[in-house]
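Apart from one protein chain that is not included, each protein chain of the complex appears where it belongs.
This part shows chain A:
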Amino acid sequence: MARHRDIRNMDYEDEYDAYDDVYGHSVDDDYYISPSNKQFIYNRESSRDSRFEHTEDDIQEVDEIEELSDTDKAKLNSCIDQIKDILGSTLVPRNELVNLIMKYKFNIDLVVNAILEDSRYSKHNGNATEKAGPFVVPTVIEPSTTTSSVWAVASATTSTNIVKGFDVPEKEAETQPKTVDFIQKDRLGGTPRSQSPAGRGQSPASARGQSPASGRGTPLFLSSDGDDVRVSRKDGKIDPEARFKKERGDEKDHLYMVVIGHVDAGKSTLMGRLLCDLGQVNKKTMHKYEQESKKLGKQSFMYAWVLDETGEERNRGITMDVGRYQFETKTKEVTLLDAPGHKDFIPNMISGAGQADVGVLVVDATRGEFETGFDLGGQTREHALLVRSLGVTQLAVVINKLDTVSWSKDRFEEIVQKLKTFLKQAGFKENDVTFVPCSGLTGQNLVKPPTENELLEWYKGPCLLEVIDKFRAPARPITKPFKFSVNDVFKGTGTGFCVAGRVETGVLNTGDKVLVCPNKDLAAVKSLAIEEVSKVVVFAGDQATVTLSGIEMQNVSVGNILCDPGNPVQVSSRFEARIVIFNIAVPITKGYSVVLHHQSLVEPAVISKLTSQLNKSNGEVQKKHPRFLSKNSSAIVEISVSKPIALEVYSECKELGRVMLRVGGATIAAGLVTKVL
């Protein structure tokens, strides 16, 4: 696919960075702001007031350069240019950039690393496990709260020269939906806390303010059985966090891990082998797979059969839908999601990745094969960009099939170098990406240190299992209202039917009532299970199976959202989004038809309006009502879906605020919902 060929030339980093800093002050994330680094928290509201900062910068810049010799000046400028090439127009003020370049004596790599690792310039490190998407979203400012206006004033005077281009946040509050009451309560609680310089949830008052709307609908909540499992709080309500601790406190952290990469990179084989070596697959089954795959002349796929279960997948030797399996590491309980690599199955891959916390990117080291998957329009790039846009920030990169190049260190390094540059541009932080040399087929370096001499000679790092164990567990937004995205609908073993999916936010108990959106049908939760083990309660971040009653099976479909009836998700067929456009062959115009992916939902849609084109590096409106949008740009657009869907504004609920736009089998843009219309 030619249209992907140039992805490597694009520059996502500025988008991601820009995104990150605003992400930093979305309502529930502000607590990490401390007075000491407040000046680095950029706020677009201050855009119109930022002139003086520019001048300040200019002066400093001149000062700095004055002291340098001509050659150094030239060197400096070329450094700055190169860094901008790598990071886009960075968020780092020029004067600081100059300082850094001086500090690291013109060593670009070191400077770039310093920038990427510096929490002030990118995302906060303190809470880095959080899922983050790559875009800027306007923060919703509550016009009614005094705190927020204080905030706006404060930020107007302290922000740096980087500003964002949304001039509408005020209006946004008006367009908030029918549940204003709940949401406001939530925000009222959230906002002061988020600005409290004392940091995370210190004040009891704010903690209280935060919770009423959280978790579950209040009426149901109060009337439900007061069993002792629940940890009651002073106000008679149950604190979901305490409850989570009580239920899960002594369990290992659960991690959902998606395995991605170009078709035939060896994803299924790698994971099948890993599971075998961990003793998750019994010998008899494995023997059966060996015999049967041999019969089909596909013995090399015997390990892949652990995950490729359908006849079609086995006959063709290709994964078509996400395979799941469980295993444990020292500190984690892992559910692996083995995604299909074939381009035609990207919709399935997206629905799997949308539910994952961390990723394993598998590349084939065989000569020519890595190049096909990476340079020549293969899926390595598209997959990596997709998972990043879907909020996955930690990545293990498996350089696989190294047995085919006799464990060549040079080949390993060559691939690592290429991927490093690309992944950086794609918005992954260097510290969050680990490269591991492996062979899935021979089982080298999977669960035990390598035994192959050729590899031992140069590799001293961890094996794949250790890398997986080191992933940080994601934050679970359990205090927010309950929302669950449906990924599968099927008949269970007993009566009723089941929906499988992910608890995006909040908590769900058996016996609860849920609203199935966008249809808004009421249903009751008969039972709950996680990986076939029945539960009485499930929490945000869990992938659970919910047995529903009181609703017909045909009234629930993949992509639906279950939510708390007292705090429903928004439903609309039209919304506004801030999109980042990938490397597209033809420009996007008004009326462009696309396929919209939102969680597991796949629906035809039309870009019904091009509201404004944004400056990629600072998010300012560059042009209102552009005639068209070309590749690698970013914009605010209006999207009309063929029928109503359930979604949320990104700043309210990250999990349900991300969309992907695809056309003709290629991903053309990723977006964040900024307004539901």
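Note that contacts are C-beta pairs under 8 Å (C-beta built on N, C-alpha and C of every residue); 3 or more make two chains touch, one makes a residue touch a chain; residues count from 1.
The rule we apply is simple: contacts and distances are computed from a predicted model.
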* To do: Among "tRNA (guanine-N(7)-)-methyltransferase", "cAMP-dependent protein kinase regulatory subunit", "Protein pelota homolog" or "Translation machinery-associated protein 20", go ahead and choose the protein name stored in UniProt for the chain not displayed.
  => "Protein pelota homolog"
* Structure fact -> Contacting the left-out chain: of A:E333, A:D375 or A:D488, that is A:D488
* Can you work out which residue in A:A242, A:M286, A:M320 or A:A475 touches the chain that's missing from view? => A:M320
* Structure fact -> Note that chain A touches the chain not displayed via residues 309-313, 316, 320-325, 342, 344-345, 347, 487-491, 500, 553-554, 557-558, 585-587, 589-593, 595, 602, 604, 606, 608, 624-625, 627-628, 630, 662-665
